[in-house]
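With one protein chain removed, the remaining protein chains of the complex are shown where they sit.
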Amino acid sequence: MSNFLFASIGKKFIMSISGIFLFLFISVHLTVNLLLIFDDSGELFNLGAHFMATNLIIKIVEPILGLGFVVHILWSLVLSYQNFMARPIGYLTKSRSVSSTWASRNMLILGSLVLVFLVIHIINFFWDIKFNPGKLNTVYINGGEIEDTYTLVASLFKASVIYDILYIIGGILLGIHLSHGFWSSFQTLGLNNRNWMKRLQRISYIYAVIIATGFAIIPLYFLIKF
Amino acid sequence: MSILESKIPEGPLEEKWSRHKSNIKVVSPANKRKLDIIVVGTGLGGASAAASLGELGYNVKAFCYQDSPRRAHSIAAQGGINAAKNYQNDNDSVFRLFYDTIKGGDYRAREANVYRLAEVSPNIIDQCVAQGVPFGREYGGTLANRSFGGVLVSRTFYARGQTGQQLLIGAYQAMNRQISKGNVTMYSRHEMLDIVKIDGKARGIIARDLVTGEIKRFGAHAVVVATGGYGNVFFLSTNAMGSNGSAAWQCYKKGAFMSNPCFVQIHPTCIPVHGTQQSKLTLMSESLRNDGRVWVPKKKEDVEKLRKGEIKANDIPDEDRDFYLERRYPSYGNLVPRDVASRAAKERCDAGFGVNAEGKAVFLDFKYSIERLGKDVIEARYGNLFQMYEKITDADPYKEPMMIYPAIHYTMGGTWVDYNLMTTVPGLYSIGEANFSDHGANRLGASALMQGLADGYFILPYTIGDYLADEIMTPRIDTSSSEFEEAEKAVTGRIEKLFNIKGSKTVDHFHKKLGNIMWDYVGMSRNAEDLQKAVKQIRELREEFWADVRIPGELNNLNPELEKAGRVADFFDIGELIALDALNRNESCGGHFREESATEEGEAKRDDENFTYVSCWEYKKEGQDPELHKEELVFENVKLTQRSYK
Partner (left out) sequence: MADKILKKLNIKVWRQNSASEKGRFETYPIENISTGASFLEMMDILNEELINEGKDPVAFDHDCREGICGTCSLYINGRPHGPDTEVTTCQLHMRKFKDGQTITIEPWRAAAFPVIKDLVVERSAFDKILQAGGFVSVNTGGVPDGNAIPVSYDDAEESMDAAACIGCGACVAACKNSSAMLFVSAKVSHLAKLPQGKVEAKRRARSMIAKMDELGFGGCTNTGACEVECPKSISISNIARLNREYLVARFSE
């Protein structure tokens, strides 16, 4: 099995599986986040966040998710290194845009930028919510006391235009990364053929646009409204 | 004449091959392992032979000058491969394919060889299908066929317009399998420069490693030459740039007879020459003549205007167009055989009706069939050819007629071989286009692929055993012997001689000049005076070449100019022999047209009384004319008739 994990298609398989896993995470994450803009009182979002924090399935999935990120990042580095070594002398002139999209050629850069954003994001929210609960206020909803995650998030977006812009850019970068990553993961798994090629690519774009606008619209909402 | 022992087996035609097979010797598996065979060239003949011999257990060493065996020029064949399968239920048979091939070759091929070719042809299709050749299929899943020029049945199997490529890849794959098993050792970018004979038998070759320039020795119990034809003598041809006659020529110089060198096929539908910068001619499939009408203007003034670009082809009304094939050959029209169509085009162009700036092109017009069948139908039939034409010429054949002109395409002549495909040198074999055996004076479309694979898969693997059975006691050939030493010295000497001329003109300069002489005097239409002129001019040019050629670069490095120089040096000699052979054959047959032997209407006239033989030329020595031997052709099963397409 170890030679499978490091064979060219094996490595791609790992990237693809971990990638698909991350699509699921991102989709759920976006759904919960969108609650931010549907209820300015924050009640809806707080309930959602609380559910996510206490649900057993989510708790089980969380460490796997962390592992998914790590694997996706590590394997991308191994893959990129090996691909880099496959061409010791480069070309003087390149007209690559004729034959491929910018996103497809720059997944490592896009991924790295998304990672930078992810680190900021974790510092901003996840760390406090998870490991520093003292920093959070609590609210009473339907008679129960839960963490006031909404205030933590909303106050950052309301207070800082820079963070708003950063989060908008982060959403767009993620979208571009996914525009190639989504259909590519199916291609790698062999779940593609001549007829589905165009369809998958179209679905990929639609998915990427949804994710990018979804994530970008939240800071934009706070930027405009408050 | 014992040297020309053709070894044709006794008995009725249809039993000759099976009788022969049961009479020839066989080598045991244990002994096969001890025997080495060299195969030079990896086209259809060479690759299929190397694969089959490797499967049998012989140690095979295969050589090609290309960077990969897959690139041999068999790959460029477009149309298809014939086989007497009778899948169409149109009364095809082995005999019919045999008869068509003999007749198409204008009765200048051996009956027994041609019959055997037809006999094994169905096996080729089965073999290729089993190897994974993606032949065209019907919706029901069975193999599809198309029809081809000169025959009345539909027996041509095809893989789109890339049949040669697919068949070659099949043979290449089979050879790759033997390479992976260690039965075949492949030497790519190696060019055979000489054959080594020990005690009269072929025992190895001298080859140059084209990357390092190193001259190497290779020994074997038998040598198979499958190096294709010599069409590039003419400089411009449809052959690949590297295609050459040098390997066959070295065999000739070491005692293998060269047969019918003047039988050269000129294909009527090639993209014409433009300007002086052209390096090669591109073939457009013969199938285009099924739906295209060939014409030139009737009026000289229209020709002038066309050449100046004042009018376009479509500006000329129908009544001012001369559909000369339909005019001269009303029954066959645009579908006359290749040689007839080629000569007719030349006749019109020589009369001043050529339609391009150089005056060497005729129109092939699809206007009429597009009107009749619709653009869709024409596109489905010829779409890829039209696209290829447009890429090269930048003209749209859907809107204006194509321009075409004949070009050198295939050489029917080649090394003389007996029924076992062995040359006059014991242990030296010649297969595929390199030998002379099956196509007579003219080859039918889709028969070249058939012959290459028949020789390599189904004939040579049997017949070579008959010779090798007597060689089982011969140990591995020691390449440090004096014979190898001398051969290597001669090769090195010749290369150094060429390299040290350090003259003033490039190899291509001489090659182009040779090509012009050949095309003008030894081309589509030949006469004694021109041929004598050609011989004289070739000799003069050869002298100039050996005094003034300039080869740049280094001896011990990749040096394409040095490679070319060696090949062109041999082309002079081959060209001279073609002219001598054409001079000797004072009759018109197939691709060879002697103006002295024509009917009153200018059609070809065969002279069966005096020329029903294979000319076999024996090399004497440098500066001396070769000696002509004749293998009389005996026809017991077909009646000789004059071809007519009126």
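All chains are identified by letter, namely A and B, in their written order; residue positions are counted from 1 within each chain.
The definition used in the following text is that a contact is a pair of C-beta atoms (placed from the backbone, for glycine too) under 8 Å apart; a residue touches a chain by one contact, two chains touch by 3 or more.
Note that the coordinates shown come from a computational prediction; the quantities given were computed from them, not determined experimentally.
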- Message: For the chain left out of this view, which of B:82, B:113 or B:188 touches it?
- Response: B:188
- In the full complex, which of B:12, B:29, B:140 or B:475 touches the chain missing from this view? B:140
- Query: Which of B:392, B:490 or B:547 touches the chain that is not shown?
  - Reply: B:392
- Item | Touching residues (missing chain, whole complex) on chain B | 48, 51-52, 55, 66-73, 75-76, 85, 87, 122-123, 125-132, 134-143, 159-160, 162, 165-166, 169, 172-174, 176-177, 179-180, 186, 188, 211, 238, 240-242, 274-275, 277-280, 282-283, 309, 387-388, 391-395, 457-458, 461, 506, 508-509, 550, 552-553, 557-561
- Message: Counting contacts across the full complex, list the positions on chain A that touch the omitted chain.
- Response: 4, 7-13, 79, 82-83, 85-96, 98-101, 104-105, 107, 180, 183-184, 187-194, 197
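As a working rule, only the chains that are shown with their structure count from here on.
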- Which whole number of Å gives the spacing of the CA centres of chain A and chain B? 63
